[in-house]
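Notes to accompany the following structure.
For this depiction, one protein chain was excluded, whereas all remaining protein chains were kept in their positions.
Chains here go by letter, A, B and C, matching the order in which they are written, and residues are numbered from 1 within each.
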Amino acid sequence: MGRPWREQLEDRARAALPAPVLEYVLQGAREGVTAAEATEAWRQVRFLPRVLRDVTEVDLSVDLLGRRARVPWGVAPSTLQRAVHPEGELAMARATAAAGTVMVVSSNVGTPFAEIAATGVRWWVQAYLPADRSLADGLLTRARDAGAEAVVLTVDTPVVGTKYTAGAPVWDVVDPALLRVNFDAGYDDDAPGAVKATDLGPADLARLREVTGLPVLVKGVLRPDDARACLDAGAAAVWVSNHGGRQLDRAATTAACLPGVVAAVGERAPVYVDGGLRSGLDVLAALALGADAVFLGRSPLLALVDGEGGVARLHRDLAAEVDEALRLAGCRSVADTPALLLTDRRDERRQGL
Amino acid sequence: MGRPWREQLEDRARAALPAPVLEYVLQGAREGVTAAEATEAWRQVRFLPRVLRDVTEVDLSVDLLGRRARVPWGVAPSTLQRAVHPEGELAMARATAAAGTVMVVSSNVGTPFAEIAATGVRWWVQAYLPADRSLADGLLTRARDAGAEAVVLTVDTPVVGTKYTAGAPVWDVVDPALLRVNFDAGYDDDAPGAVKATDLGPADLARLREVTGLPVLVKGVLRPDDARACLDAGAAAVWVSNHGGRQLDRAATTAACLPGVVAAVGERAPVYVDGGLRSGLDVLAALALGADAVFLGRSPLLALVDGEGGVARLHRDLAAEVDEALRLAGCRSVADTPALLLTDRRDERRQGL
Amino acid sequence: MGRPWREQLEDRARAALPAPVLEYVLQGAREGVTAAEATEAWRQVRFLPRVLRDVTEVDLSVDLLGRRARVPWGVAPSTLQRAVHPEGELAMARATAAAGTVMVVSSNVGTPFAEIAATGVRWWVQAYLPADRSLADGLLTRARDAGAEAVVLTVDTPVVGTKYTAGAPVWDVVDPALLRVNFDAGYDDDAPGAVKATDLGPADLARLREVTGLPVLVKGVLRPDDARACLDAGAAAVWVSNHGGRQLDRAATTAACLPGVVAAVGERAPVYVDGGLRSGLDVLAALALGADAVFLGRSPLLALVDGEGGVARLHRDLAAEVDEALRLAGCRSVADTPALLLTDRRDERRQGL
Partner (left out) sequence: MGRPWREQLEDRARAALPAPVLEYVLQGAREGVTAAEATEAWRQVRFLPRVLRDVTEVDLSVDLLGRRARVPWGVAPSTLQRAVHPEGELAMARATAAAGTVMVVSSNVGTPFAEIAATGVRWWVQAYLPADRSLADGLLTRARDAGAEAVVLTVDTPVVGTKYTAGAPVWDVVDPALLRVNFDAGYDDDAPGAVKATDLGPADLARLREVTGLPVLVKGVLRPDDARACLDAGAAAVWVSNHGGRQLDRAATTAACLPGVVAAVGERAPVYVDGGLRSGLDVLAALALGADAVFLGRSPLLALVDGEGGVARLHRDLAAEVDEALRLAGCRSVADTPALLLTDRRDERRQGL
């Protein structure tokens, strides 16, 4: 077998996308330290495979908020999918539905929620909240009504982290209206309170639950203390993320932060993680470090250059990689993976360390 | 003295072998991380030589399952030796017999067991078991009858790890029948139960002992807990291996795993190791880390490009290197080597740490 | 946004300055190990940003010896500012005054103290003491009379560290008199006692306080024991510095030394630090490691190539960077930053560790 197709994703995108879109997708904040370290951090994890275990049947499925997903990953929220491929979120949704897992839909997507829902994909809505929280209520309740199963509150973006760009701004080739198709009709960016909230707090979780009736996940947590605060405020899950290195540069890698958060959360809630996950072995590393599931950002976004077929192929190839990795590691399911490290993070977790 | 001949083995093979065969021999699984790290890991071991000790007589011999081998290494099992040199296993066997040590014969070799045995070499048979275990009984009892002293059960291959290949598959230039000359006559790959077992377990050790009456070694162990389970199941020895990095990529190096296994096994059984051992100093490193003996895979396979003479030269050169290294390190025998590290792994072992 | 302007400072200086002046500004002692490691050491600090905290208002100000500075840095003392730009110290002072912070004026500057003071900048005078201490009394009392708020005693220069230079000496293009405009009239370098003191001791702090009536800071401390000795001798603050790597090569980086000094000093006095700080994230790293404020040497000196406007731009850009970094890190002020590391250095400090 030749090198995996997914290794070509960046080159394919380079050939297919306008330079500003490609740069937008790949970029990290400032000097790109955190973005660059992400994948390498997973790659540094070394496994201690188990032997003499029956791996005839291997189960890739995981629980995602009470329902089974066929694979231990979902699709992370990202904007501008329609700048990557004309079918954008719809192609992403169809392929993800076929893979049997969840798609998180950014509040800034270019496709109406109802159309995404109509693909049959399981989906959660991601929220950035404005200073006047009530301005987002319409969008969120519409998402719920269209079938969103949960709200993912992104908390790492009180301001947008500066990126150094070499080329023209993405808005030279993309209409910013693309970000707002699910906003209230006539939404006014310049209205008082429409600016991004800089004072998100634990109370926002309760408010979101009240307004939507949905479970609320917190995306962008790197610290044990913050993870505990989220759970105390009623979070349904903690999502370890540094926004793909697009916010605070020199933030620690999610691979480095995951074990601490897993230990702090213990059995109270699931812990998800994203950032730099590219291969089946990367996924295995994150699961072994204690994640209950992972989310993929740039990988499916780049695969989307080839439309639904591209995303489907990515899901399929990764499933084959994780399946093989589990077998070779002597694991029958995701629950077996923490044993692959010398120190079992799940064990520590059970003991509340 | 110029650079050692063994450093040219890869270049010589590149000149002599069809590209697919060379690639087959050298390849590691996936991105080749584990394969690439193997040699470097031994190379990172630093010695604290002892002085003021009498090294007039230096004894390179070790006990291998109750009989003395003249050197502290054996030849690891590998397929396709006849694709490397027309005399294949016979040349390997003759040179290894002359060196006074053991050759492990893969169950997938291209030369009948009896012919190998006729060279006078001490040999052990390596086994991959099929789903229906009884389908291997014929091959194994024939091996025993031909003089195999032990069965080496390879446990790291429930499925074959994916390799990314640049060129044509090895089967373009090699007849797959070469792998099966010792199988039952008319062995049918497609028969139910003929597929590789994915449910090897401790019970297989007992069964193998019963069927063959031979001691059973377990090859492919990286973990202390698995090592203990092997001993509990009656293993005659534990062989630390990640299959030369050809199975689970990003598996830890055997150099990293060896001390943990040595400590877990204690005095209960010998511990062998393979993976990336190329020079006399590599061998010294493995012995110092607590191995009772080491096995060499790619080195003798590449030396076989020059036939029996090549393998003989490799054995001879390594013996000279290890002999010199022991003297310079103030060691009179393999038993002295663990003292070369600041922490003596054998000591920990005696104390069952 | 493109790469930050400050990244071009060295190239701009290369184009504008005579080679000997540029080399003088950039050089480190001997092999330049310490100079080269300085920036990388800050760059290696990884942050654990806090989330769900109100960062609507972010306060960059810090206390500098009892008065508020608008930003958490000041300008470190450096000679030859007039060799970098004709307006030299005056341009530096005006821009620094506008930024709302302190400029430390070297005893070897090329502009009379009174003129610097006339810009309205807050300033401290830096002192190298001669063997006969009284020879510096005139300069220091004149500084005090001209409005210097404090004396910064540099203690890392009993002799000037050797630099290996590629080109011509800076004195080929600069008149050494430039260093002495604030010395006593007719100051004789060859007078007995005029040579640099090699026997600075704690008693010099008391003497300086007596002669000038000003608080005395000690610049050039890397060790916890020395920091304590300074406080015992009455130092108003400890300034962790290795002179930008221009004195003892292979001295530890200030990033490595800072935590130990912070812990030793505890609540007794403020701790400042300089060396290799180039970006807003570098500043955040130093604050997170426990510094109360930082000082910038080569950065403003290189920005001075563009005169007052250059220095002003540097102050402005860094303020924007630190402001954004604080927000993204969930910090409302400098006091919040130590929490960004897994171990809070300030906490240790409070406990006198």
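We take it that a residue touches a chain if its C-beta (ideal position, glycine included) is under 8 Å from a C-beta of that chain, and two chains touch if they have at least 3 such contacts.
Just so it is clear, the structure is predicted and the values come from calculations on it, not from any experiment.
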{"item": "In the full complex, displayed partners of the excluded chain", "value": "B, C"}
{"item": "Candidate in contact with the missing chain, chosen from C:A36, C:V181 or C:A252", "value": "C:A252"}
{"item": "Of B:V55, B:V160 or B:V211, the one touching the omitted chain in the full complex", "value": "B:V55"}
{"item": "Which residue of B:A98, B:L179 or B:L328 touches the chain not shown here", "value": "B:L328"}
{"item": "Contacting the left-out chain in the complete assembly, out of C:G74, C:G88, C:G110 or C:G220", "value": "C:G220"}
{"item": "Where the unshown chain meets chain C, residue by residue", "value": "30-31, 33, 155-156, 158-159, 161-166, 198-202, 204, 218, 220-223, 225-226, 229-230, 233, 242, 247-253, 256-257, 260"}
{"item": "Residues belonging to chain B that touch the chain removed from view", "value": "1-4, 43, 45-56, 279, 281, 285, 321, 324-325, 327-330, 342"}
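One rule holds in what follows: only the chains that are shown with their structure count from here on.
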{"item": "Far-end chain from chain C, centres as C-alpha averages", "value": "B"}
{"item": "Distance from chain C to chain B - Cα centre to Cα centre, in angstrom", "value": "61"}
{"item": "Centre-of-Cα separation between chain C and chain A, whole angstrom", "value": "43"}
{"item": "Two or more partner chains touched - positions in chain C", "value": "none"}
